[in-house]
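With one protein chain removed, the remaining protein chains of the complex are shown where they sit.
Take a look at chain A:
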Amino acid sequence: MAGPAGLECPAGPAAQAEIVVTFFIRRTIGAVLMLFVVSIATFLIFFGLPRLAGATPETFAARYLSRTADAHAQQVFAEKLGFYDPLWMQYGRWIKAIFVGTDYDYGTGIEHCAAPCFGYSFRTNHAVWTDLLDRMPVTVSLTVGASILWLVTGVGVGVLSALRKGSFFDRAAMTGALAGVSLPPYFTGLMFLYFFSYQFDLTAPGGTYVDFTDNPGEWAYSLILPWITLAMLNAAAYARFTRAGMLDTMGEDFIRTARAKGLHERVVVTKHGLRAALTPIITIFGLDVGLLLGGAILTESTFGLKGLGYFAIDAIGKQDFPQIMGVTMFAAFFVVVANLIVDMLYAVVDPRVRLS
(Lines give C-alpha, C1' and ligand atoms only; values in the text may rest on other atoms or scores of the structure.)
Protein backbone atom coordinates (compact mmCIF):
# COMPACT_ATOMS: atom_id res chain seq x y z
CA MET A 1 0.00 0.00 0.00
CA ALA A 2 2.97 2.28 0.38
CA GLY A 3 3.28 3.31 -3.22
CA PRO A 4 6.07 5.66 -4.18
CA ALA A 5 3.38 8.26 -4.93
CA GLY A 6 2.47 8.32 -1.27
CA LEU A 7 6.04 9.12 -0.34
CA GLU A 8 6.68 11.87 -2.82
CA CYS A 9 3.59 13.99 -3.06
CA PRO A 10 1.32 14.30 -0.05
CA ALA A 11 -1.99 12.60 -0.77
CA GLY A 12 -5.26 14.42 -0.14
CA PRO A 13 -6.80 14.41 3.34
CA ALA A 14 -9.25 11.66 2.39
CA ALA A 15 -6.48 9.39 1.13
CA GLN A 16 -4.42 10.21 4.23
CA ALA A 17 -7.29 9.23 6.49
CA GLU A 18 -7.71 6.03 4.54
CA ILE A 19 -4.05 5.13 4.99
CA VAL A 20 -4.31 5.75 8.72
CA VAL A 21 -7.46 3.65 9.03
CA THR A 22 -5.95 0.76 7.06
CA PHE A 23 -2.87 0.96 9.24
CA PHE A 24 -4.95 0.90 12.42
CA ILE A 25 -6.99 -2.05 11.23
CA ARG A 26 -3.87 -3.96 10.23
CA ARG A 27 -2.25 -3.34 13.58
CA THR A 28 -5.37 -4.32 15.51
CA ILE A 29 -5.56 -7.60 13.62
CA GLY A 30 -1.88 -8.13 14.42
CA ALA A 31 -2.56 -7.50 18.12
CA VAL A 32 -5.47 -9.94 18.21
CA LEU A 33 -3.32 -12.54 16.46
CA MET A 34 -0.59 -11.95 19.02
CA LEU A 35 -2.98 -12.50 21.93
CA PHE A 36 -4.20 -15.66 20.23
CA VAL A 37 -0.65 -17.03 20.02
CA VAL A 38 0.05 -16.04 23.63
CA SER A 39 -3.13 -17.79 24.76
CA ILE A 40 -2.14 -20.99 22.96
CA ALA A 41 1.32 -20.88 24.49
CA THR A 42 -0.10 -20.27 27.96
CA PHE A 43 -2.54 -23.11 27.59
CA LEU A 44 0.11 -25.50 26.31
CA ILE A 45 2.46 -24.67 29.16
CA PHE A 46 -0.12 -25.50 31.77
CA PHE A 47 -2.09 -28.27 30.13
CA GLY A 48 0.30 -29.63 27.48
CA LEU A 49 3.67 -29.67 29.24
CA PRO A 50 2.50 -31.43 32.41
CA ARG A 51 1.03 -34.15 30.17
CA LEU A 52 4.43 -34.73 28.63
CA ALA A 53 5.86 -34.85 32.13
CA GLY A 54 3.48 -37.61 33.12
CA ALA A 55 0.38 -35.86 34.45
CA THR A 56 -2.95 -37.59 33.75
CA PRO A 57 -6.52 -36.25 33.54
CA GLU A 58 -7.03 -37.68 37.02
CA THR A 59 -4.15 -35.69 38.52
CA PHE A 60 -5.59 -32.53 36.98
CA ALA A 61 -8.96 -33.28 38.49
CA ALA A 62 -7.31 -34.06 41.82
CA ARG A 63 -6.23 -30.44 42.03
CA TYR A 64 -9.87 -29.39 42.27
CA LEU A 65 -10.74 -31.97 44.88
CA SER A 66 -9.78 -32.43 48.47
CA ARG A 67 -6.79 -34.64 49.18
CA THR A 68 -9.02 -37.40 50.49
CA ALA A 69 -10.89 -37.86 47.18
CA ASP A 70 -10.48 -41.40 45.83
CA ALA A 71 -9.59 -42.47 42.31
CA HIS A 72 -13.21 -42.89 41.32
CA ALA A 73 -14.15 -39.37 42.38
CA GLN A 74 -11.17 -38.06 40.42
CA GLN A 75 -12.30 -39.89 37.29
CA VAL A 76 -15.84 -38.59 37.58
CA PHE A 77 -14.58 -35.08 38.06
CA ALA A 78 -12.05 -35.29 35.23
CA GLU A 79 -14.91 -36.44 32.99
CA LYS A 80 -17.06 -33.53 34.12
CA LEU A 81 -14.37 -30.92 33.51
CA GLY A 82 -13.55 -32.49 30.17
CA PHE A 83 -9.94 -33.42 30.95
CA TYR A 84 -10.32 -36.57 28.81
CA ASP A 85 -11.04 -34.52 25.70
CA PRO A 86 -8.26 -33.71 23.25
CA LEU A 87 -6.21 -30.63 24.11
CA TRP A 88 -7.62 -28.46 21.33
CA MET A 89 -11.15 -29.01 22.61
CA GLN A 90 -10.11 -28.03 26.11
CA TYR A 91 -8.39 -24.96 24.71
CA GLY A 92 -11.54 -24.06 22.76
CA ARG A 93 -13.64 -24.33 25.90
CA TRP A 94 -11.22 -22.13 27.83
CA ILE A 95 -11.31 -19.42 25.15
CA LYS A 96 -15.07 -19.71 24.73
CA ALA A 97 -15.54 -19.15 28.46
CA ILE A 98 -13.48 -15.98 28.27
CA PHE A 99 -15.67 -14.56 25.51
CA VAL A 100 -19.18 -15.81 26.29
CA GLY A 101 -18.98 -17.32 29.75
CA THR A 102 -19.74 -20.91 30.64
CA ASP A 103 -21.72 -23.14 32.96
CA TYR A 104 -20.01 -25.44 35.41
CA ASP A 105 -21.72 -28.58 36.56
CA TYR A 106 -20.15 -29.57 39.84
CA GLY A 107 -22.81 -32.18 40.47
CA THR A 108 -24.48 -30.03 43.10
CA GLY A 109 -26.22 -27.86 40.55
CA ILE A 110 -25.20 -25.73 37.60
CA GLU A 111 -23.16 -22.65 38.28
CA HIS A 112 -22.96 -19.90 35.69
CA CYS A 113 -19.68 -18.10 35.19
CA ALA A 114 -20.29 -14.86 33.31
CA ALA A 115 -18.38 -13.56 30.36
CA PRO A 116 -14.84 -12.87 30.93
CA CYS A 117 -14.72 -16.23 32.68
CA PHE A 118 -11.26 -17.42 33.65
CA GLY A 119 -12.68 -20.14 35.81
CA TYR A 120 -12.46 -20.58 39.56
CA SER A 121 -9.45 -20.88 41.82
CA PHE A 122 -8.47 -24.41 42.86
CA ARG A 123 -8.10 -23.29 46.44
CA THR A 124 -10.43 -20.44 47.28
CA ASN A 125 -13.17 -21.16 44.73
CA HIS A 126 -13.23 -17.44 43.94
CA ALA A 127 -13.85 -16.41 40.35
CA VAL A 128 -10.42 -15.54 38.93
CA TRP A 129 -11.75 -12.52 37.05
CA THR A 130 -13.13 -10.75 40.14
CA ASP A 131 -9.89 -11.53 42.01
CA LEU A 132 -7.91 -9.93 39.19
CA LEU A 133 -10.11 -6.83 39.25
CA ASP A 134 -9.70 -6.61 43.03
CA ARG A 135 -5.91 -6.59 42.71
CA MET A 136 -5.88 -4.07 39.88
CA PRO A 137 -5.97 -0.79 41.93
CA VAL A 138 -2.75 -1.62 43.81
CA THR A 139 -0.81 -2.37 40.65
CA VAL A 140 -2.25 0.65 38.81
CA SER A 141 -1.36 2.96 41.73
CA LEU A 142 2.16 1.61 41.86
CA THR A 143 2.69 1.84 38.10
CA VAL A 144 1.21 5.30 37.59
CA GLY A 145 3.16 6.94 40.41
CA ALA A 146 6.44 5.24 39.57
CA SER A 147 6.15 5.85 35.83
CA ILE A 148 5.61 9.60 36.24
CA LEU A 149 8.57 9.73 38.60
CA TRP A 150 10.96 7.87 36.33
CA LEU A 151 9.86 9.56 33.13
CA VAL A 152 10.43 13.05 34.56
CA THR A 153 13.72 12.32 36.30
CA GLY A 154 15.10 9.99 33.65
CA VAL A 155 14.39 12.23 30.68
CA GLY A 156 15.43 15.34 32.61
CA VAL A 157 18.79 13.91 33.62
CA GLY A 158 19.32 12.45 30.14
CA VAL A 159 18.71 15.77 28.40
CA LEU A 160 20.92 17.74 30.78
CA SER A 161 23.68 15.15 30.40
CA ALA A 162 23.51 15.31 26.62
CA LEU A 163 23.61 19.11 26.59
CA ARG A 164 26.58 19.18 28.94
CA LYS A 165 28.37 16.21 27.38
CA GLY A 166 31.68 15.46 29.04
CA SER A 167 31.02 17.74 32.00
CA PHE A 168 31.27 16.66 35.60
CA PHE A 169 27.46 16.49 35.80
CA ASP A 170 27.32 14.26 32.74
CA ARG A 171 29.90 11.84 34.03
CA ALA A 172 28.42 11.73 37.52
CA ALA A 173 24.90 11.23 36.16
CA MET A 174 25.94 8.50 33.75
CA THR A 175 27.95 6.67 36.41
CA GLY A 176 24.91 6.92 38.65
CA ALA A 177 22.66 5.67 35.87
CA LEU A 178 24.89 2.68 35.19
CA ALA A 179 24.85 1.88 38.89
CA GLY A 180 21.07 2.32 38.85
CA VAL A 181 20.49 -0.22 36.09
CA SER A 182 22.75 -2.66 37.92
CA LEU A 183 20.80 -2.53 41.18
CA PRO A 184 18.10 -5.17 41.54
CA PRO A 185 14.85 -3.60 42.82
CA TYR A 186 14.46 -6.15 45.60
CA PHE A 187 17.87 -5.18 46.99
CA THR A 188 17.21 -1.42 46.91
CA GLY A 189 13.67 -2.03 48.18
CA LEU A 190 14.89 -4.08 51.15
CA MET A 191 17.58 -1.53 52.01
CA PHE A 192 15.09 1.35 51.76
CA LEU A 193 12.63 -0.49 53.96
CA TYR A 194 15.34 -1.20 56.50
CA PHE A 195 16.64 2.36 56.72
CA PHE A 196 13.64 4.58 56.05
CA SER A 197 10.95 2.52 57.67
CA TYR A 198 12.57 0.21 60.23
CA GLN A 199 15.42 2.44 61.46
CA PHE A 200 14.17 6.01 61.04
CA ASP A 201 10.43 5.41 60.84
CA LEU A 202 9.98 7.95 58.03
CA THR A 203 7.86 5.81 55.72
CA ALA A 204 5.23 3.12 55.92
CA PRO A 205 6.44 -0.41 56.75
CA GLY A 206 6.22 -3.15 54.14
CA GLY A 207 2.84 -4.66 53.43
CA THR A 208 0.83 -1.47 53.94
CA TYR A 209 -1.50 -0.18 51.28
CA VAL A 210 -4.29 2.36 51.71
CA ASP A 211 -6.76 2.84 48.92
CA PHE A 212 -6.68 6.21 47.16
CA THR A 213 -10.42 6.70 47.69
CA ASP A 214 -10.04 6.12 51.45
CA ASN A 215 -7.28 8.63 52.05
CA PRO A 216 -5.09 10.08 49.27
CA GLY A 217 -2.42 11.24 51.72
CA GLU A 218 -2.08 7.82 53.33
CA TRP A 219 -2.15 6.26 49.87
CA ALA A 220 0.88 8.27 48.76
CA TYR A 221 2.61 7.67 52.11
CA SER A 222 2.18 3.91 51.78
CA LEU A 223 3.46 3.88 48.20
CA ILE A 224 6.34 6.34 48.28
CA LEU A 225 9.08 3.73 48.83
CA PRO A 226 7.78 1.30 46.19
CA TRP A 227 7.49 4.20 43.76
CA ILE A 228 11.07 5.30 44.35
CA THR A 229 12.39 1.74 44.15
CA LEU A 230 10.63 0.97 40.90
CA ALA A 231 11.36 4.41 39.44
CA MET A 232 15.08 4.27 40.23
CA LEU A 233 15.68 1.26 38.03
CA ASN A 234 13.80 2.71 35.07
CA ALA A 235 14.94 6.32 35.55
CA ALA A 236 18.52 5.12 35.17
CA ALA A 237 17.71 3.28 31.95
CA TYR A 238 15.72 6.23 30.58
CA ALA A 239 18.50 8.68 31.37
CA ARG A 240 20.86 6.53 29.28
CA PHE A 241 18.40 6.21 26.37
CA THR A 242 17.55 9.91 26.42
CA ARG A 243 21.17 10.98 26.49
CA ALA A 244 22.07 8.74 23.55
CA GLY A 245 19.00 9.83 21.57
CA MET A 246 19.58 13.49 22.33
CA LEU A 247 23.24 13.29 21.26
CA ASP A 248 22.21 11.68 17.98
CA THR A 249 19.49 14.23 17.32
CA MET A 250 21.54 17.29 18.22
CA GLY A 251 24.08 16.25 15.58
CA GLU A 252 21.43 16.20 12.82
CA ASP A 253 21.28 18.66 9.96
CA PHE A 254 17.89 20.04 10.90
CA ILE A 255 19.27 21.19 14.24
CA ARG A 256 22.02 23.06 12.42
CA THR A 257 19.36 24.58 10.18
CA ALA A 258 17.30 25.62 13.18
CA ARG A 259 20.33 27.26 14.73
CA ALA A 260 21.26 28.91 11.42
CA LYS A 261 17.79 30.38 11.25
CA GLY A 262 18.73 32.20 14.42
CA LEU A 263 16.36 30.36 16.72
CA HIS A 264 16.94 30.70 20.41
CA GLU A 265 18.95 27.74 21.74
CA ARG A 266 16.16 26.88 24.15
CA VAL A 267 13.70 26.58 21.28
CA VAL A 268 16.17 24.48 19.29
CA VAL A 269 16.59 22.08 22.19
CA THR A 270 12.97 21.76 23.26
CA LYS A 271 11.01 22.09 20.02
CA HIS A 272 13.43 20.48 17.60
CA GLY A 273 15.88 18.32 19.53
CA LEU A 274 13.80 16.95 22.36
CA ARG A 275 10.76 16.31 20.20
CA ALA A 276 12.67 14.06 17.85
CA ALA A 277 14.64 12.38 20.62
CA LEU A 278 11.55 11.66 22.71
CA THR A 279 9.65 9.60 20.13
CA PRO A 280 11.56 6.34 20.75
CA ILE A 281 11.47 7.02 24.50
CA ILE A 282 7.67 7.22 24.38
CA THR A 283 7.60 3.83 22.65
CA ILE A 284 9.65 2.21 25.37
CA PHE A 285 7.62 4.02 28.00
CA GLY A 286 4.37 2.62 26.62
CA LEU A 287 5.75 -0.92 26.63
CA ASP A 288 7.19 -0.60 30.14
CA VAL A 289 3.93 0.70 31.55
CA GLY A 290 2.04 -2.09 29.79
CA LEU A 291 4.41 -4.66 31.24
CA LEU A 292 4.09 -3.26 34.76
CA LEU A 293 0.29 -3.10 34.64
CA GLY A 294 0.36 -6.88 34.38
CA GLY A 295 2.09 -6.92 37.77
CA ALA A 296 5.31 -5.44 39.10
CA ILE A 297 6.31 -8.83 40.46
CA LEU A 298 9.60 -7.96 42.14
CA THR A 299 8.59 -4.63 43.67
CA GLU A 300 5.25 -5.96 44.85
CA SER A 301 6.76 -9.00 46.50
CA THR A 302 9.54 -6.95 48.12
CA PHE A 303 7.06 -4.54 49.68
CA GLY A 304 4.29 -7.06 50.25
CA LEU A 305 1.89 -5.06 48.10
CA LYS A 306 -1.03 -7.29 47.18
CA GLY A 307 -1.28 -6.36 43.51
CA LEU A 308 -1.34 -8.51 40.39
CA GLY A 309 2.34 -9.44 40.64
CA TYR A 310 1.91 -10.66 44.19
CA PHE A 311 -1.21 -12.53 43.11
CA ALA A 312 0.75 -14.21 40.31
CA ILE A 313 3.56 -15.34 42.60
CA ASP A 314 1.08 -16.61 45.13
CA ALA A 315 -0.86 -18.51 42.45
CA ILE A 316 2.31 -20.03 41.03
CA GLY A 317 3.53 -21.05 44.47
CA LYS A 318 0.26 -22.87 45.09
CA GLN A 319 0.06 -24.26 41.52
CA ASP A 320 -3.38 -22.72 41.06
CA PHE A 321 -3.67 -23.12 37.28
CA PRO A 322 -6.83 -21.08 36.60
CA GLN A 323 -5.34 -18.17 38.52
CA ILE A 324 -1.93 -18.44 36.83
CA MET A 325 -3.49 -18.61 33.36
CA GLY A 326 -5.82 -15.75 34.14
CA VAL A 327 -3.09 -13.45 35.38
CA THR A 328 -0.77 -14.37 32.49
CA MET A 329 -3.42 -13.56 29.90
CA PHE A 330 -4.31 -10.39 31.76
CA ALA A 331 -0.67 -9.29 31.76
CA ALA A 332 -0.16 -10.23 28.11
CA PHE A 333 -3.29 -8.26 27.25
CA PHE A 334 -1.82 -5.10 28.75
CA VAL A 335 1.48 -5.53 26.92
CA VAL A 336 -0.26 -6.09 23.58
CA VAL A 337 -2.66 -3.18 24.06
CA ALA A 338 0.18 -0.90 25.13
CA ASN A 339 2.06 -1.99 22.00
CA LEU A 340 -0.97 -1.19 19.88
CA ILE A 341 -1.55 2.24 21.43
CA VAL A 342 2.11 3.15 21.03
CA ASP A 343 2.07 2.05 17.37
CA MET A 344 -1.01 4.10 16.68
CA LEU A 345 0.25 7.22 18.42
CA TYR A 346 3.47 6.81 16.51
CA ALA A 347 1.62 6.60 13.22
CA VAL A 348 -0.26 9.80 14.00
CA VAL A 349 2.91 11.65 15.00
CA ASP A 350 5.30 10.22 12.42
CA PRO A 351 3.85 9.53 8.94
CA ARG A 352 6.91 7.50 7.90
CA VAL A 353 5.83 4.66 10.19
CA ARG A 354 2.57 3.81 8.49
CA LEU A 355 4.16 3.95 5.07
CA SER A 356 6.84 1.43 5.89
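In this text, contacts are C-beta pairs under 8 Å (C-beta built on N, C-alpha and C of every residue); 3 or more make two chains touch, one makes a residue touch a chain; residues count from 1.
Please note the rule applied: contacts and distances are computed from a predicted model.
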Listed names "Peptide ABC transporter permease", "High-affinity zinc uptake system membrane protein ZnuB", "dihydrouracil dehydrogenase (NAD(+))" or "NADH-quinone oxidoreductase subunit M", matching UniProt entry of the absent chain: "Peptide ABC transporter permease"
Which of A:Ser161, A:Thr242 or A:Asn339 contacts the chain that the document leaves out: A:Asn339
Sole contact to the chain not displayed, among A:Leu133, A:Ile148 or A:Leu178: A:Leu178
Where the unshown chain meets chain A, residue by residue: 33-34, 37-38, 41, 45-46, 49-50, 53-54, 178-179, 181-184, 186-187, 190-191, 193-194, 198, 247, 287, 291, 294-295, 297-298, 301-302, 309, 312-313, 316-317, 319, 324, 327-328, 331-332, 335-336, 339
